[in-house]
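Not every chain is included here, but those present sit where they belong.
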Amino acid sequence: MSESGGTFDLVILGAGSGGYAAAIRASELGMSVALIEKDKLGGTCLHYGCIPTKALLHAGEVADTVRESEKFGVRAAFDSIDMAGVHKYKDKVVGGLHRGLTGLIKSHGITVVEGEGRLTAVDEVTVNGAVYKGANIVLATGSQARSIPGLELDGERIISSYEALRLDRIPKSAIILGGGVIGVEFASAWRSFGAEVTIVEGLPHLLPAEEESSSKLLERAFRKRGIKFELANPFESVKTTETGVSMTLANGKTVEGELLLVAVGRGPVSQGLGFEEVGIRMERGFVQVNENLHTGVGNIYAVGDLIPTLQLAHVGFAEGIFVAEYIAGLNPVNIDYDGVPRVTYSEPEVASVGITSKTAAERGIETTEFVYNLAGNGRSQILQTQGAVKVVAAKDGPVLGVHMVGSRVGELITEGQLIYNWEALPAEVAQLIHPHPTQSEALGEAHLALAGKPLHVHD
Amino acid sequence: APPRPASPGRGTGTRTVVLAKPPVRKLAKDLGVDLRAVAPSGPDGIVTREDVRRHAEQSLPRTPAEPR
């Protein structure tokens, strides 16, 4: 730690996924690094995002497994969710990873500065009066939950994911505004915990950025799980009542709930931090950068949720690493954002990499596609999960997109990541027969079929 | 482009020259083509599948009847 300022090769503002990855890589490359953080090392992802949500979702999976154990021949009685126990488990996981990260940062000799920083010149950040000069600066202040006009969060009845992760009870009923990743994940977890859930989404599908067939499979699965949703039916107004919240939708319908989770997106943390004053270009609060993540001002770069790229932790990692290597003169390869895998950790999971068939059409690419239903996949039958793997390939060309739905498919998407990024042809994947019986075989089967040699394909 | 400070680093160690994306290297291997002998036509001097296939056509095609 340091409270007296100093001069560094690199000064990083914000120690979330983007900031700390840049710090680690830069220190490996021999730079002196100051990492400024006002809250906790690890940022949103570790403390209020990726990790705690996945712990809740896993506790939900455990609860579902118990409830359905009979169908696997295991006699058991589900009693209840012990919310204090869930938090204890969740906090233990977060705590362990936080300790690990803290040690890691320390072992790299990175100077951690606690406090709120502000860009006070093109090469300096000031924290509590102490000035940190940087030959290079990386802005990585991340994002925060945002709302929409006319919808005030009160932290009690109308909350964001931040409060939702801390809730000491299971809501009897919840309205979730927004059918994106965060909304869908909370819907899944809360439903597993026994809540009545209604998702309200203005667009025609849940996870509207995903391949449409994936959204439809998720909707079907959610319907079976008793998760309700209102699609293509925007929110109009909301009022708190004696017992909770009442929401009116554009078509006049009203939805009631004990509470309302607003999950309509996250906006950049960029106000009042001195960015504009040094001439950094901003749009809707996002810092604008070129393909090398440079802001166009001095040696100032920006990474993570602060810039208008995909808001994902591993995008933060990739951008942080890229910037450190770029500054070090290593000439790293620019990130292909289409090639970044996306996973929604609901039950069932939804995962994808590459582009959708719609995007391919918009780009004028002729494609062939194959959908492999998990009904034909032995391991998925053993897990009793439904879903599908869809592979989109350029006609007589490489694989352009992989889109999956089903329990545990999030772990399969990295194979798609290699296939997409290495521009493999379906036939090249088809030649490598996948291990039996795994869920990954579904991906193999889809490629076999696209290569004109289907194996376990039922019409 | 922004000014780039000289690298203060110790580097990442050895960097092996990559001639082609992994699946293309496998294709070359399967066809018995030495990648270093192929003229690259891709961006950054990368060997493409077409380069490999074109090169392979010059050597004898294998048939099932022949022992390999």
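Order as written gives the chain letters A and B; numbering starts at 1 within each chain.
The working rule: a residue touches a chain if its C-beta (ideal position, glycine included) is under 8 Å from a C-beta of that chain, and two chains touch if they have at least 3 such contacts.
No experiment lies behind these values; they were computed from the predicted model shown.
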{"item": "Full complex expressed as chain labels with copy numbers, beyond the one copy shown", "value": "A x2, B x1"}
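The definition used in the following text is that only the chains that are shown with their structure count from here on.
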{"item": "Whole-Å gap between the CA centroids of chain A and chain B", "value": "35"}
{"item": "Interface residues, chain A side, partner chain B - complex", "value": "9, 28-31, 135-136, 292, 294, 296, 298-299, 326-330, 418, 422-425, 428"}
{"item": "Partner chain A, residues of chain B touching it in the complex", "value": "1-12, 21-23, 26-27, 49"}
